[in-house]
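Working notes for the structure below.
Apart from one protein chain that is not included, each protein chain of the complex appears where it belongs.
First chain written, first letter: the chains are A and B, and each begins at residue 1.
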Amino acid sequence: MTFDYLAIWDHRDILIDGTLKTLLISAIAIPAGVCIGIFVCLLRISNRRLLRWPAIAYIEIMRNIPLLILLFMVFYALPFYGIRLSGLTTGFICLSVYGGAYFAEVFRGGVEAVPKGQFDAAKALGLKYGFYMRRVIFPQLYSYVFPPATNIALTLIKESSLLSMITVAELTYAAHDINGRTFTPVETFATIAIIYWGISIVFLNLTSRLQSRIEMDPVSQQIAIR
Amino acid sequence: MATLQNTSVHPASDAATVMVDIRHMNKWYGEFQVLKDINLRVESGEKIVICGPSGSGKSTLIRCINRLEEHQDGDIIVDGIPLTADVKNIDQIRSEVGMCFQQFNLFPHLSVMENCLLAPMSVRKTSRTEAKRLAQHYLEKVKIPDQADKYPSQLSGGQQQRVAIARALCMEPRIMLFDEPTSALDPEMISEVLDTMAELAADGMTMICVTHEMGFARKVADRVVFMDLGCIVEESDPDTFFNNPKNERTQKFLNQILQH
Partner (left out) sequence: MDLQFFEIIPKTGPMFIGALYTIFVGVIACGVGIIVGTALLLMRNSRFWLVRKFVGLYGSFIRGTPALVQILVFYYALTPLTGIDVGPLTAGIMAVGFNSGAYVAEILRGGLSRIPNGQWEAAEALGLSKRKIWFKIILPQVFNSTIPLLVNEFTMVIKITPLLSTITLVELTRAAQILYTETFRPVEVLLVAALVYFVICFSISQCGEYLQRRSVKYRL
């Protein structure tokens, strides 16, 4: 079996464009997902059923259907209602919305990990909800939620490859493109696998450094000691 | 000796104001009734100790006073303010009522000083300098002024609980609630907290304590309340309570608890 890597090298510009697209998509979808996650989490932990149930429904739906179906629904079905979004926009929206549900669950887990007594003490002191969520609860959350949240972020980076199926020119699409020209599926797909692998290694490296920095912070250490 | 700035003497009325008035209060957790027809009046300056076996509802009772738990039936009136679902009332009541918990519940990510500053600055909009002065005053009162910059995890259990007391006092409450404040402490640290509480009592603070510390009850309480299975079974002054309890259940409980 021969490996024809020259063919791929010739088309490296397509690969580079694809990689950059993938990174761009992730860089926008992840923070958006986090914001949605925070919002949905607050709804999810609310005492009012009217706020809680939509949040639960949203989370359960996103956790039980494949992202691909969601992408197809937004990309192929919405036009029937007059909403025609580009592949890229669809991708952003779907990734953020999909990721948001997972982030929401992680944040909820973090809130529940904070001892109930913290809420009691804050309320007994007369602190208002918004204030104590920000100043008492959230700072204690951080060390709990960071590791699982980075996993979700990494998943979103990988899931961006699905956008190739709605014509977004990210990395996987680039591979299909090159393969279509050079008929070297093994080499192209193996190459993008390596590129994705590289991205994930760099990402994990950065986040674990960030994690250590957080753990070194005296505030987190106080929380961890408890 | 600096007296605590508060509480027992309401400026506009005489010394005997009713601080907490609970009338026919009932509470259910779903189908299960946890508090049954509770009637309790606490006058200004009084120290009440509530005791009873676990599951008797004593913690639930005091948690209802500052709305950490909600009662479904009956009235609770705190310093003239009726306790209802009205958020304004709840906020007002919470600024008059201070609470200390079995697990201390200090905020671990804030220093001792910051723990004490947080509420006055946020709720009463006290300036930082004034809040610091208050905090310093109460930290001295609980005898740990030098630990102001430490974090809760660096303190012993007894120290943490005393910080919790100071933190609650910084809001200058008229009533202090204590929910088994010494139950989570190692024995050698219990007395430092009880001494602090006794001093607080001597300064005239209205106090309601749920505790198993009968020595404290005997010395400090004006009234001892015994609860069992959600009802107030007996309520009398410490002498009568410990020496001549009127109710059989009270006697049984005392026998069990005074074994050691």
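The definition used in the following text is that contacts are C-beta pairs under 8 Å (C-beta built on N, C-alpha and C of every residue); 3 or more make two chains touch, one makes a residue touch a chain.
Because the structure is predicted, anything quoted here is derived from the model rather than measured.
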| item | value |
| --- | --- |
| Which displayed chains the unshown chain touches | A |
| Touching residue (missing chain; options A:69, A:113 or A:206) | A:69 |
| Full-complex contact with the absent chain, from A:134, A:158 or A:181 | A:158 |
| Residues in chain A touching the chain absent from view | 1, 60-61, 63-70, 72-73, 76-77, 80-81, 154, 158-162, 164-165, 172, 175, 185-186, 189-190, 192-193, 196-197, 199-201, 204 |
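The rule we apply is simple: only the chains that are shown with their structure count from here on.
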| item | value |
| --- | --- |
| Residue ranges of chain B in contact with chain A within the complex | 66-68, 91, 94-95, 97-99, 101, 103-109, 118-119, 122-123, 151-153, 164, 167-168, 171 |
| Interfacial residue positions of chain A with respect to chain B in the complex | 115, 117-118, 120-128, 131, 135-136, 139-140, 218-220, 222-223, 225-226 |
